[in-house]
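For this depiction, one protein chain was excluded, whereas all remaining protein chains were kept in their positions.
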Amino acid sequence: MTADPLVDVKNVGRTFDVSKPWLNRMIEHLPRQFLAAVTGVSFSIAPRETFALVGESGSGKSTVAKLAVGLIPPSAGDVVIAGVSMNDPARRAERRRLRRRIQMVFQDPYASLNPRCRAADIIAEPIRAFGLFQRRAEVAGQAHELLRLVGLDPADGRKYPHEFSGGQRQRVAIARALASQPDFIVCDEPTSALDVSVQAQILNLMRDLQDRLGLTYLFISHNLAVVRHMARQIGVMYLGRLVEMSPTAELFAAPRHPYTRMLLDAVPDLDMTGNPRKPVEGEVPNPIDPPKGCAFHPRCPYANARCRVERPALLAAGPALVACHAVEEARL
Amino acid sequence: MTRPAGGLAALFDNDLVHSFLHSKVTMVAALVTLAIVLAAAFAPWIAPHDPFDLRQLSLLDSHLPPAWAPDGDRRFLLGTDDQGRDVLSAILYGARISLGVGGLSVALAAALGIVLGLVAGYAGGAVDSLIMRAADVQLTFPAILIALLIDGTMRALSGEARNEETAFWVLVLSIGLSSWVQYARTVRGSTLVEKNKDYVLAARLIGLSPTSILFRHVLPNVMGPVLVIATINFGLAIILEATLSFLGVGLPPTQPSLGTLISIGNKFLFAGEWWIAIFPGATLAGLVLAINLLGDWLRDALNPKLR
Partner (left out) sequence: MTKTLLSVRNLRIEFPTRRGTLVAVDDVSFDIMPGEVLGVVGESGAGKSLTGTAIIGLIEPPGRIGAGEILLNGERIDDLPSERMRRIRGRRIGMVFQDPLTSLNPLYRIGHQLIETILTHTAMDRTAARRRALALLAEVGIPAPDARIDNYPHQFSGGMRQRVVLALALAANPELIIADEPTTALDVSVQAQIIALLKRLCRDHRTAVMLITHDMGVIAETADRVAVMYAGRIVEIGAVRDVVKSPRHPYTIGLMGSIPKPDVDTPRLTQIPGSMPRLTAMPPGCAFHPRCPQAFAPCAARRPNLKPHGNAEVACWLFEPGAETCG
């Protein structure tokens, strides 16, 4: 990768204080409790590319999404976008200018649009907030243009969110994200709440827009099949850490980490090959109290004594990065 | 589904309007409320007499029963009280004051409660705790006690001399301050839910200030329950004012509200002069009942689950 990455996430971590209120702690003699949602995550995204983060509940992928757009500050590490650190207090003015270029598309099409605003106003809000156009006619015209861009009729701008279907709402959400003319869009499970045929429409639309407008995507999902379709590089997260990071084709051709294999194995077999699948035991443990050593070891068929005490580091294995002792020791 | 053609037709096609038109009880309640409000608003023009004009009053006219009774006088449709005031006119003017106090105090309580609720819900942490603990403390006292407390304090502060003009506003203040908590708690609860919704996150992403987000995005979405509480509180405020006036710590006798009239009439109930207390009482009860029924309908109509 010769070009400078547009997005550079450096060793980012985020811990939440989930302690009970002070009064309760006093009375019940409870200690403070912390949830390490994300630890030591690093990746970079080249311009006009898509990087996908895959994981189940508790993996921390949504937290990474919010960290990447600057909605929450990291507890450790840094997020650098277009060369500007998102957390350096000295560069606030630059960060404010940068805000325009970063946007987000959310998962729930029913909660991501203000139910009291018309679609055209929802789309116009970023235009007005960033001062891209001043005159009302220009702003309105731009909003209509964006509606057309996402496949909706400009006349639909007058409708309220509840008058749209789920897929159409997501289109409005995408139009809003495009309104500030961003370079980088974080998509947090944008199609998980949609029917499969609608999902196909939205995914195709997002790819078309990426080609036309030169967008860079960070695509979060729990669905490996969807991610295959969208991303150039994939990172697999488990309990707040990256366990494998690999170019897409490689990940599907030769998954290395046992968790990645398990995820791929869990995808139902639509080709009906009749291959019996052996589902993995157990569930994602409670992130507040993660297992010692490698967080996956209680569920891993290849765990040994070392896995129970020592956390594996992310090491290169071919074109991929894998955090697994078994891979490192070539047991796999 | 064919959409109605014009804008006005669209207004009537609204689900809310439809549920209203389909409930006879609600329509009657609305009519009663409207009738009383209009009558009170236009009291100076439609009242047959001015009960506050001392020149018009004559002790010879006092204690007259309603017009249809044997001793009644057709000039005084509902009879007169011990000072010769026409009960009907007194009711009209009294309703005006009752509605005024009720309406303004609700507006005050709502404004205060909404702002505090929004701030508590959105800011969280110590600010939230502070506001909510203040609310909790206030809730341990009955509204009447709080109203009495504020009332007494204001009187002591302002002195007896200016009592007459300020009584109205002191009453509005005390009733208003005693009932902000309900609004604050409801709005805080709704704010806690809304602030985590993605559209608020989207607004934060484009750099809107918290104030902007609170008033432009969150407030319109938490107003629903507020309207219902306000309607019901309106009735309660009127009753609270009536109680305070009945107890003698509300409005002075020169500006009698419905409560004062009931208080005055109470003394004459056992003497057999029932009309002095019953007619204002019936008006008060009718008004509050109508408002409560409206509030019930509003709550059901605005509840998306019941639609």
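A and B are the chain letters, set down in written order, and residue numbers restart from 1 in every chain.
The working rule: a residue touches a chain if its C-beta (ideal position, glycine included) is under 8 Å from a C-beta of that chain, and two chains touch if they have at least 3 such contacts.
Since the structure is predicted, the reported quantities are computational estimates derived from the model, not experimental observations.
Student: Among A:168, A:216 or A:233, exactly one should touch the missing chain; which is it?
Tutor: Here the residue in touch with the unshown chain is A:168.
Student: Pick from A:56, A:78 or A:328: which residue touches the chain that isn't shown?
Tutor: Answering carefully, the residue with contact to the hidden chain is A:56.
Student: Identify the residue among A:68, A:209, A:226 or A:303 that touches the chain left out of the display.
Tutor: That would be A:226, which touches the missing chain.
Student: Of the residues A:39, A:199 or A:233, which one touches the chain left out of the display?
Tutor: Final answer for the missing-chain contact: A:199.
Student: Footprint of the hidden chain on chain A, which residues?
Tutor: Counting only chain A, the missing chain is touched by 56-57, 165-168, 195-201, 203-204, 207, 222-226, 228-229, 249, 252, 262-272, 277, 279-281, 283-284.
Quick note on the criterion: only the chains that are shown with their structure count from here on.
Student: Taking the touch rule as given, give the residues of chain A at its contact with chain B in the complex, in rising order.
Tutor: Per the touch definition, chain A meets chain B at residues 21, 66, 69, 71, 96, 99, 102-104, 106-108, 111-116, 125-126, 129-130, 173, 176, 180.
Student: Quick one: which bits of chain B touch chain A in the complex? Just the residue numbers, please.
Tutor: Counting only chain B, the residues touching chain A are 129, 197-199, 201-208, 217, 220-221.
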